[in-house]
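Read the structure below first, then the notes.
Excluded from the complex is one protein chain; the other protein chains are retained at their positions.
A and B label the chains in the order they appear, each numbered from 1.
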């Protein structure tokens, strides 16, 4: 596996999630596999779960880990081709990553979108350039448009909790004070399209996701209608794809609360975290026994460990 | 040991300091005890000694260590209950720490006080919430009101240097340009109350510490009177507890200098560091053979290693 940047980088994401659940049972079973191997984690943006779970997973495989915050620890990186580099960016990604690739056996990278230029963001240039300019395997720790490790952990969690052959899974938009990327929603939708679920996406008009990610999901603009008989409610804010990067609504009637959850089939509540309480979801819902958010975050460790294990086995 | 946040978290702090001095003789004797165990160090505030000594101690026990600066590396954390999270704080401590607790076997946390709201600071909410919201052991790397690892290292140092059954130990306030927490002074006084010493605290009027921490210490407002026949002088600045968080004095006559040290019984000079030279203490005193500040800092490693060892043995 040269890269893990989307659910399509593995032959079958369902089988892969099963492998991850198997690894979860005995996470130290391969604790010498990573001996003398170094994972470099390069963050262009903040991270808590991804940072900690990836370090933990790599160490459980016996790897060494080097963590670097690009802007704070190193030099600001230029990503445009052919420019005269006389701005505040001291180094080109074309030089930095081939260098990093010499010190590391696997590289993980987090790089958020600008939310200003849709075409540029959806070309997912930073992560694709890193794959192109290094010879070592690359794991996306969230790119401009996808968060594949989160979606893998989400799929694992649904498999763990589902009591049906084909559960109804609802991805619902919820309000937020800031303009957020579409990455988590894109990867969740992409992965659920490959899973054995009935996928419904609900949001106010204008918040349509890129059709490539929506796939075969049913889009419903009435949130309450969407929630009916749902087995899983996955809440997430995202900024507009069509009116790119804009906040079109902060409509509080879209907050996930107890009343709406009562419409579901006693659904499990999911969110990738960090979550703004009483903005995205009420305390009552996220603190209820049906909340799966901590379990989801816990699965992040075994999702990335499974990716690293596959990469190590194929070095 | 589910937590180490005060000297009262161990059955007997004197015996515990003896254990730490024993471990200091052979720090690698338990270098496989921490195999497959991860220590997460979460810093809300800067740190040098604590950061380095704790990493070193954990690695000497064979643990993996993950270090994270909350504000720089991750998301700003909300600590208030029930709020509508529409400020700059992206994640609630109630969500972040249960997640961290899944990746880590022991968590260390540093969180300073606001120095604005005494009641809130003295409830020591952050560290207590972390203990409450995680199931793994928690070590305080300095909370709003206590610095127990420093006080343990201080006790070790006094045991190493004392030539008396019951030495006279003087905690003296000294001036400083900034408003500082009372944490180091509180923990030092709390611990000395449990030790076999004669404890005297000296400071200008208005700088009285919380009586809970003063305990049976004798408070003397005349610094020179206090220094007479002292065996240990422990200098520290703190802001006012009564006029909470305020700087009431920057009186230079309280600087610890050679003249005052001459009043003592050739006392050892102690300070937790970082220290502002020629503001808290003169170069002449801190550079003298009687200065114990480097030894104190060295003992930090074995203080925290002893805490981690106890926690690992009881996981």
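In this text, a residue touches a chain if its C-beta (ideal position, glycine included) is under 8 Å from a C-beta of that chain, and two chains touch if they have at least 3 such contacts.
Remember, it's a predicted structure, so these values are computed and weren't measured experimentally.
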item: Residue of B:31, B:81 or B:243 touching the missing chain in the full complex; value: B:31
item: Which of B:38, B:69 or B:223 contacts the chain that the document leaves out; value: B:69
item: Options A:8, A:28 or A:103, residue touching the unrepresented chain; value: A:103
item: Sole contact to the chain not displayed, among B:66, B:93, B:209 or B:297; value: B:297
item: Touching residues on chain B - with respect to the absent chain; value: 28, 31, 43, 46-49, 51-53, 55-56, 59-60, 69, 72, 177, 273-279, 283, 286-287, 293-294, 297-298, 301
item: Contacts of chain A with the absent chain, listed as residue ranges; value: 36, 38, 40, 64, 66, 68, 72-75, 78, 82-86, 90-92, 94-96, 98-100, 102-104
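Basically, only the chains that are shown with their structure count from here on.
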item: Whole-Å separation of chain centres (CA-atom averages), chain A against chain B; value: 39
